[in-house]
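I have placed the structure first, in the form of structure tokens, so that the comments after it can refer back to it.
The complex is shown incomplete by one protein chain, all other protein chains being positioned as in the whole.
When the chains are written out, they are named A, B and C in that same order, and each has its own residue count from 1.
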Amino acid sequence: MPAATREAVAAAVRGLSKRFGSTQALDSVTLSFAAGEVHGLVGENGAGKSTLGKMIGGLYHPDSGEIEIFGSPVRRWDTKRAQDAGVVVIAQELCLVPALSVAQNVFLGRERSTFGVLHPGLVQRYAELEQVCGFGLPADAPVESLSIADQQKVEIMRALARDARIIVMDEPTSSLTADEAARLHEIMRWLRSRGTTVIYVTHFLEDVLENCDRVTVMRDGRVIRTSETATETKSGLVEAMLGEPADVLLPERPPPPSPEADPVVEMREVWSGTAVRGVSLAVRPGEIVGLAGLVGSGRTEIARALFGCDRVDSGEIRFCGRPVGARSPRASISRGMAMIPEDRRGQGLVLLRPTFENVTLPHLRGFSRAGVLARRAERAAVKELIDRLGVRPAQVDGDVSVYSGGNQQKVLFAKWLLGRPEFLILDEPTRGVDVGAKAKIYQLIVDIAASGTAVLLISSELEEVVGLSHRVHLVRQGALIGEVPADTSVDEILQRLFGVGEESRGES
Amino acid sequence: MTASASARPAPAAPPGVLPFIRRYAVLIMLAVLFVVLSVSTSSFLTVTNLLNILNQNAPLAIIAVAGTLVVICGGFDLSTGAIFSVANVVAAWVAVNTGSPVLGLLCAPLVGAALGAVNGAAITRLRIHSFLATLASSLVYGGLAVLITGGFLISVEAPGFTALGRGGIGPVYYAIVILLLFALLAGFLLNYTTFGRYVLSVGGNAEAAELSGIRVDRVKLYTFLFSGLAAGVAAAIGVSRIGSGQPQAGDGLQLLAIAAVILGGTSIYGGVGAIWRSVCGVYLLALIDNGFDILNANPFFKDLTTGVVILAAVALSAASKRR
Amino acid sequence: MTASASARPAPAAPPGVLPFIRRYAVLIMLAVLFVVLSVSTSSFLTVTNLLNILNQNAPLAIIAVAGTLVVICGGFDLSTGAIFSVANVVAAWVAVNTGSPVLGLLCAPLVGAALGAVNGAAITRLRIHSFLATLASSLVYGGLAVLITGGFLISVEAPGFTALGRGGIGPVYYAIVILLLFALLAGFLLNYTTFGRYVLSVGGNAEAAELSGIRVDRVKLYTFLFSGLAAGVAAAIGVSRIGSGQPQAGDGLQLLAIAAVILGGTSIYGGVGAIWRSVCGVYLLALIDNGFDILNANPFFKDLTTGVVILAAVALSAASKRR
Partner (left out) sequence: ACNSDVSQVNSGASEAPSGKTGPVKIALLASSSQNGFNKAVYDGAVAKAKELGDVEVTIFDGKFDSQTQFNQVQNVASQGTYDGIVLVPNDNVGIAAAIPAAAQAKIPVVTTLFPVGPKLTELTPQVDGVVSTVAADTEENSKKLAEGVVEYCRDKDPCKVAILIGQLQFPFDNLRNKAYRSVLDPHKNIKVVATGQGNYDRDTSLKAMQNILQANPDLDVVLSNADQQTIGAQVALESAGMDLSKMYVTGGGGSQEAVKQVRAGKWAADQIDFPNSMGKAALEQVVNAVRGKPVTPVVDADTLGPVPVIVTKEVLDQHPGFKGEWAD
């Protein structure tokens, strides 16, 4: 590790191990992070990246091994001591205080006070920080009123507010759009210029290659290698992560549906609340329709209106040619719709319940007679499905609360594939998912469409939307501002999304 | 009670002694207390005494069994005591005024279920938290019970009225049989039916359940209905045992029932739990009571001991819970 | 990037009548009841009656004020009644045995704070839910109170012992002054200090608080300490008013206090709430009581009315709360 010895070591771990039940999350990890470097940490879902980050940040206690911060070994390590020593973690799962304002969250635990009495001027302090970040979030909005993406920005600002010398960023860009991610990368460079160490956990390998000085690849709780990014390539990293060479290209789209095929689902001039404004769109069997928009543009709200979660104020939704009557998630499901929501843990999974219960939840009527469950049939069906999707661990009664993000996502896919929906809404289906799993999910989406299911795909990764969809609607401020064909360049889409010029209404 | 429920308790069960202790804390405490009492006095380990303990606490256990479903579903039923009161005075009133003990006793579960449904409807329609809703409804129901009796007690002379509470099948009281059936039913509902699965998922994540097409409100309503029904059944046993209905008969039962549920290890946050746990919780508390009476111990120490035992059980179940 | 700045104004009080009603439900109910009582009887709106109402419920209000911090912090203190009992018998005992009424009365808050700290330590060290922990500790404390007195009450003859409870500044009882100070203190703590910020954040999202380097356990412990202190202060007022310490003096206070807190509108889930809400909650319940007494209404209807008023207040605050 020449780099680490050459420069001052900010943080080092030696022989770090951590076991959760039967999972060896970390297996004798030895690694060091140089002062003032941006250090990428990559690996499959479940490789142990977050566990490592949390240990450095004092959230988890190691079973064995030691942690050294600026040369001194730590004992009795917790978040408070870690932060006092200048170590801050932006956790992978959003973790903010909902009722407190943006500024209050940002400076939580770092309030200025005299004898415990708060000083005024929080807003002023916030404005200074905002100068650096340029996220443009209002200081006094309660955090619970922000979108997930905006909350992620709050998380980032919170870390910056601590004047940390070591920041662990665990997938900070997972719900940011490309330009926002770029903004964050700028911030990272600025941090590096001030001598701050950034440990950057992400599944976006290009981002690693572009922004990190060094990168460490992890697999199964072990360090595979640490190297200068200049010497790495994307495929080299992928191979190290997966233990085998792999194809990271987008799969072939299924053939487009015939233009005269009747749409499965149609929205006509739908208005809902303040977020959905006169949306009209249609999806045909076997078709993948993408929604591209900036964060907060209303894509999720369009999906929710469609699925019956939110009230529709005016306009019409048609399913299989007929206007739908009662609207509720339940009614939608019984019509053959399904939705994988953007907030996996909050809206998708029942974390306390095992895998198979999560998968069969919407379909229990099919696994019961007179309300009595046919548990064997239920388990068999789930087993088949999780094997097919490659859920790890492949246990029907696995504890989904500790699954890695990618595997949680697969469980959600399994949940809806079990019902063979005619129409599937995917809201950010690959958020936080590793390259290997991502490829599998892409393949899944394509297969689902190929089997005749209509798919509405929402993703902040524009490459994904344009690479998988047959057509893409551009969304701005709750309205569709145009439609672009498959494989339109990301740059062009961005231009149109930001474009100030008048656009012709997207027709469909 | 054994077969009644094998729902997964708390997430995953890694091997080892500590996890075992943590998982079966309430059972371990129960066993320890059982052994201690058995060696302390010869009066404890007798068929009559054990049957008595089971019998005496059967009404409470029935309420706790149903309350388990409410808690697992993320709710709280503070009105079971008041429902017990209403049901027991209605049963007595009907028995006296129709002369039919059977009709009277049958009214109790019906009244219970109806009041439980009212709870459920209020909670889901008005979208208010069940803690406060049932606190309020318990005042309303308690008031009703008093109004029905005019504050007096209604003695039932009708022959046969006491059969349910005092009789049994051989040496086994009906109350025990009913509890057993009730626990089996609830365990079955929880583990082997779609309803149980819905209860678990609504308690675990109501939003995810709703997005999975589950009628969250209806599931919640049914748990409160079931809880009311249980309070009514318990009231039928209670009123028959005593032979008279009185408006304050159920006072305090609700807190004991909830305490037993949580003491058993069912999560106060919903989503996980088991019926057998609550039954163990009830009988853990019952053993302390019984022990004090048969050991002729100074009753001044009873509350203190109960508190210490609860703390021990809970501390055990939380043993070395550390990340 | 400009687009991203759009914050959702959701819970931040959009204009309109409904949100206003929803937000100030408890205040509105209080005002309505106040007006109704004022026009119903001339005995209500007198300085003495109003001062009496304030004075009589000041101990409960003090407990509810501190309990608000506990609830906001995501906890539940079911032991305040028992702490009240211990503190009031200790105060009486010390006053009798040292002959110093001042020393006796000073002991009450100290004992209260100490028992509250024990609660906090048990909850954070053993990692058990405060609901069960304080239920258990309330049994233990209640037992202690009985043991201290041997079941008898301790009459204090020392002159001056009753000054705190019965005296005042001009026509304003000390109890009211203390409540006012206490509420101001708690409100100040909650809104203007780091401690208050931490309480809000621990209750809102304990994990986020922990991630922010806040010592979650310590914050929780302090809220329970504060709650115990409040129960002790309330006990000092209570014991001084009555002139004797008795082991069951605090029975039931804890539930009233929690009911008032939640009735006021502080979230049972923690993270949001306000001190004034709980004070309103206490006095809403107090007005119902007082109304029944001075209107010469049939007390049989009191519980029923209280239940209905609570339901109305809660339903109001949930009015048209739509997803």
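Everything below uses one rule, namely that contacts are C-beta pairs under 8 Å (C-beta built on N, C-alpha and C of every residue); 3 or more make two chains touch, one makes a residue touch a chain.
Since this is a predicted model, take the numbers as computed values, not measurements.
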item	value
Visible chains in contact with the missing one	B, C
Candidates B:67, B:187 or B:238 - the one touching the absent chain	B:238
Contacting the left-out chain in the complete assembly, out of C:49, C:193, C:267 or C:305	C:49
Chain C, residues in touch with the chain not shown (by the definition above)	43, 46, 48-49, 52, 56, 146, 149-153, 155, 157, 162, 165-166, 238, 241-244, 246-249, 251-252, 289-290, 293-294, 296, 299-300, 302
Missing-chain contacts mapped onto chain B	41, 43-44, 46, 48-49, 52, 56, 146, 151-153, 155, 166, 238, 241-244, 246-249, 289-290, 293-296, 299-300
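One rule holds for everything that comes next: only the chains that are shown with their structure count from here on.
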item	value
Arrangement of touching chains [line / ring / star / complete / other]	complete
Chain A and chain C: spacing of chain centres that average the CA atoms, whole Å	43
Chain B and chain C, separation of their C-alpha mean positions in angstrom	29
Numbers and ranges of chain B residues touching at least 2 other chains	none
In chain A, residues with contacts to at least two other chains	59, 309
Interface residues, chain A side, partner chain C - complex	57, 59, 79-80, 82-84, 89, 91, 95-100, 102, 104-105, 108-111, 113, 116-118, 134-138, 141-142, 144-147, 149-150, 153, 158, 162, 179-180, 183, 294-297, 309-311, 476-477
Residue numbers on chain B that touch chain C, as the complex places them	122, 126-129, 131-133, 135-144, 146-147, 150-151, 255, 259, 262-263, 268, 300-308, 310-311, 314-315, 317-318, 321
Complex interface listing, chain A residues touching chain B	21-22, 59-61, 307, 309, 329-330, 332-334, 339, 341, 346-354, 357, 360-362, 364-365, 368, 371-373, 375, 397, 399, 401-402, 415
